[in-house]
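Take a look at the structure set out below.
For this view, one protein chain was removed and the others were kept in their places.
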Amino acid sequence: MEINGVTIDNTYAEAFPTWICRIIITAVTQEWARKAATEATGFATSAIGCPCEAGIEQELEGMQTPDGRPGVSILICASKKKLKDQVVERLAECVLTAPTTAVFNGITTAEEKIAVKLHFFGDGYEYQKEVGGRKCWVIPIMNGEYVGEEEFGIVKGVAGGNFFVMGENQMAALVGAQAASDAIAKVNGVITSFPGGIVASGSKVGSLKYKFMKASTNEKYCPTLREKVPDSKIPAGVKAVYEIVIDGLDEKSVAAAMAAGIKAAVYVPGVKFISAGNFGGTLGPYKIELHKVL
Amino acid sequence: MEINGVTIDNTYAEAFPTWICRIIITAVTQEWARKAATEATGFATSAIGCPCEAGIEQELEGMQTPDGRPGVSILICASKKKLKDQVVERLAECVLTAPTTAVFNGITTAEEKIAVKLHFFGDGYEYQKEVGGRKCWVIPIMNGEYVGEEEFGIVKGVAGGNFFVMGENQMAALVGAQAASDAIAKVNGVITSFPGGIVASGSKVGSLKYKFMKASTNEKYCPTLREKVPDSKIPAGVKAVYEIVIDGLDEKSVAAAMAAGIKAAVYVPGVKFISAGNFGGTLGPYKIELHKVL
Amino acid sequence: MEINGVTIDNTYAEAFPTWICRIIITAVTQEWARKAATEATGFATSAIGCPCEAGIEQELEGMQTPDGRPGVSILICASKKKLKDQVVERLAECVLTAPTTAVFNGITTAEEKIAVKLHFFGDGYEYQKEVGGRKCWVIPIMNGEYVGEEEFGIVKGVAGGNFFVMGENQMAALVGAQAASDAIAKVNGVITSFPGGIVASGSKVGSLKYKFMKASTNEKYCPTLREKVPDSKIPAGVKAVYEIVIDGLDEKSVAAAMAAGIKAAVYVPGVKFISAGNFGGTLGPYKIELHKVL
Partner (left out) sequence: MEINGVTIDNTYAEAFPTWICRIIITAVTQEWARKAATEATGFATSAIGCPCEAGIEQELEGMQTPDGRPGVSILICASKKKLKDQVVERLAECVLTAPTTAVFNGITTAEEKIAVKLHFFGDGYEYQKEVGGRKCWVIPIMNGEYVGEEEFGIVKGVAGGNFFVMGENQMAALVGAQAASDAIAKVNGVITSFPGGIVASGSKVGSLKYKFMKASTNEKYCPTLREKVPDSKIPAGVKAVYEIVIDGLDEKSVAAAMAAGIKAAVYVPGVKFISAGNFGGTLGPYKIELHKVL
């Protein structure tokens, strides 16, 4: 299969379940909501070494938020055990501390909820108030009053949706990956948790040589090792590969994001080949086929 | 003391020691170095609930970096015990994974060093190479080769330098705090770890009411509690307070940052009063007096 | 009428006709399309002293553009006599010169069209090609090939839609105006041509004192002259006013933008009063009433 002259590999992305909490952060301007969200979703690229995976899902206009102010929604993804703690600490340290913010539950229909009791920070001066039909706590703070809900829906979502952008050189692959990441940023229900939405050093599970490593370089996809490893997956003429990794609220959203990203990458000159990462079905139950989503 | 009609309180900021690692991140463009650095320094506002405090210190031109490429330097601040682990995980998950990055030791003169052995990720394909006089490891990855030093100097620095920007209303205080934060961003040797460099909800140690809380709202500095607490520190006419918190390589840098920030804030119309936070000398050994630094 | 405690004046914005050309600019990434568009729409705030009024209308995803690449649409507004020349020069100097750009007609249904013959730049090496169903010229240039349509629809639109954001001080009014401008940026069919979408120095036609001036300060809306002019329009307690000026493809779009902007501004603390500018019906045929659009 080819789009705009770029070969789309006949393969699939292997993805696996994760628990996800969606949080709406509003502020006096879009910019301040984004600053809080950026801090709150930092150090959260991969569950391998970060305490969670997180990112900004979308921008919200005033008419889309409970308090009428502009905002962003974020997704925080982790095992059920870790998720509550991560939501508590990231809201407490990175959003409650940010200028003019308020937070709201982003999945009101979720069957399961976690309690995030920030109101104890009020040391007794806190009180309850309804905002936009939501039951909130108001905490007196230095810049006035912080307002926030304290129950957040969580759902079982999909982590590790992915595809590879391969280019005739590094800059072609990089701009291709950037175009893909930009396109995915406009798809609802998903995040790309890595810096700029792009992974430069995709990994395999474990290590052949260093047994203490949980993950190591995926040598079959390293262009400089093409002639050195027996079963390189690097097509002829490819000099650089970037992986786009997507977490989302459900398989459909992840598939839509993969489609949007691939369709964007193929218009960047020098992008040669699109593939996806899987482990022969051993990692996760979701198999998202490239040819099917496109 | 007054500057541009704004009263500068005759008080001091109380600061305390912290261990700091300074890391140079370079990339193909300034923008990509910044994206990696932003992710690597996220979820790192306050040691109270984050695993470390971290931020971007400054932009670096090609002539200032070992490999001739543009970059940024970041500071990661934590107890000596936690620092190494945080540097390892943040570089491994947020910088090694980012497009085109390289990392270098940012304090070559430090007496103490930490080893950050990312090269095991190479699974045996890694090799050593000198770059700009630095002994680096090269790791084959998907986008080509990652290059990085693995020994990073650490020094005993200063955390918790601070001042308060008080305004006649919230927006005046906010823009005042933003002008301060922008000015501090140009001072070398320091970071402001909170979102946008600004704290909206400054805290006191512990809680009067909830004994399980490590920190709680600093009610004496809450404008909405001015009439409700016996010893409010909110001057008449002040409706909002933002705290600027500064970590730096030494007391001199922190003092310079405080001076630069205050001198910027006082030019924003509606900023009324500048003060600073201290705990009567019980928290830390550094007392940075506002009148002295200005 | 009040929204969120802010008084909405019972008045109307007076607007007038203008000719408008809508142009789609695409590029290899959203960012490069935006850079070209920013340059092409600069020095274009007000027809009083600029050769046209212009701005970015909206971001476009690949699926919304003829060549499948990301882009932005811009509006260029001027008298029919000046419009063609402005479109030619701005595309020739600011878009054809920008990396990786292509341009397409943004109003295919328009009855009137202007010809913008950039292909002569090709000096005989240019050729024709169909892209996404559009008849384009391809011009060999240094970075490869430029692609563009050369016929652009123009329509009679509406200029000068406006409202005033009045605040208890300058920073409250400024952030209120910024929130309004951000909200309007998401409305289709309109632009705000001033820096950041905001006017700090709204004018009246002509001058009472200096007869050679085409426009001068609108002293009735100057807060510092409130006690000095006989019929000041500044309500008690208002210390700063910003005007948001909107040009759009039709009256409906301009009205929608006014509504979106006002609804955003009223959530910024310290915004006190919303009004609009008119000249008693002497300037233009459109009267857009604030209470009606909200």
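Assorted remarks:
Order of writing sets the labels: A, B and C. Residues in every chain begin at 1.
As a convention for this text, a residue touches a chain if its C-beta (ideal position, glycine included) is under 8 Å from a C-beta of that chain, and two chains touch if they have at least 3 such contacts.
All of these numbers come straight from a predicted model, not from anything done at the bench.
Every shown chain that the unseen chain touches in the whole complex is listed here: A, B, C. Note that of C:A13, C:A110 or C:I198, the residue touching the chain absent from this view is C:I198.
Here the missing chain is touched by one residue of B:V165, B:A179, B:A200 or B:L290, and it is B:A179. If you put the hidden chain back, the residue from A:T108, A:N169 or A:S232 that touches it is A:N169.
If you put the hidden chain back, the residue from C:G106, C:P223, C:G248 or C:G270 that touches it is C:P223. The set of chain B residues touching the chain not shown comprises 4, 28-30, 61-63, 67-70, 144, 175, 178-179, 182-183, 186, 260, 263-264, 267-269.
Within the entire complex, the positions of chain C that touch the omitted partner chain are 28, 32, 35-36, 38-46, 48-51, 89-90, 92-101, 120-125, 139-146, 164, 170-171, 173-174, 177, 194-196, 198-203, 207-210, 212-213, 215-219, 221-225, 228, 239-243. Within the entire complex, the positions of chain A that touch the omitted partner chain are 167-172, 174-175, 268-270.
The rule is simple: only the chains that are shown with their structure count from here on.
Of all chains displayed, A has the C-alpha centre closest to the centre of the whole protein C-alpha set.
Averaged Cα coordinates give chain A a centre that lies 25 Å from the centre of chain B.
Within chain C, the positions touching two or more other chains are listed as 175, 268-269.
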